[in-house]
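All protein chains of the complex are present and in place, except for one that has been dropped.
And then chain A:
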Amino acid sequence: MGDEDAAGAAAARPAPDRLAGLLVAAGRGDADAFEAVYDATAASVHGLALRIVRDPEMAQDVTQEVMVEVWRQAARYRPDLGSPRTWILTIAHRRAVDRVRAEQAHSDRLQRHARPEIDVHDQDALVDTMFRQWQATRVRAGLAGLTPLQREALELTYYKGYTNAQLAQALDIPLGTAKARIRDAIIRLRDMWEVTT
């Protein structure tokens, strides 16, 4: 079952309806159904955690926390909240971002800085790494279709855990501009994907 994951998330991925059924069953305490949910989603959760927190051990910790949280909260999943994958990955993203911010706060204290240290100089390297890592052509194409400013906004928020205020500060732009840029970037991705799929 772990091997299926290794072969790629897509190969092991049940249809959304089936995954929803499994999640509902898991919510009623069905351990077998939960195992199937794990096998269908753990690679995405783990990959996202790894991408955000960088540290492999910490990424595994986050993955474990997220999957146990999915088990705990499974009975609260409802289809009108979105697809099961989106629901699970929303939990995962938040948990990974919380972890990265806690680490940042910790290192800030060590450095006796009142404000978060924000380094925007590694952008080019970051973009290269991201593009190498991305397996899904749809995502690659979508991100390539963003303006550089939009891409930068998504990189710093979605992948590095910046808040909108930190984004505004790092890029020296007004807060309202920062918020709008994040939203524009996501909407543009959505629109491109709707056209191409």
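The rule we apply is simple: a contact is a pair of C-beta atoms (placed from the backbone, for glycine too) under 8 Å apart; a residue touches a chain by one contact, two chains touch by 3 or more; residues count from 1.
Everything that follows uses one rule, which is that contacts and distances are computed from a predicted model.
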{"item": "Undepicted complex member, UniProt protein name, chosen from \"Sulfite reductase\", \"Succinate dehydrogenase\", \"Energy-coupling factor transporter ATP-binding protein EcfA2\" or \"Regulator of SigK\"", "value": "\"Regulator of SigK\""}
{"item": "Among A:A25, A:M58 or A:V139, the residue in touch with the chain that has been omitted", "value": "A:V139"}
{"item": "Interface with the undisplayed chain - residues on chain A", "value": "1-2, 5-6, 8-9, 27, 29, 31, 34-35, 38-39, 42-48, 50-51, 59-60, 63-64, 67-69, 71-76, 78, 81-83, 85-86, 89-95, 97-98, 105, 114-115, 133-136, 138-140, 154, 157-158, 161-165, 167, 175-176, 178-180, 182-187, 189-190, 193"}
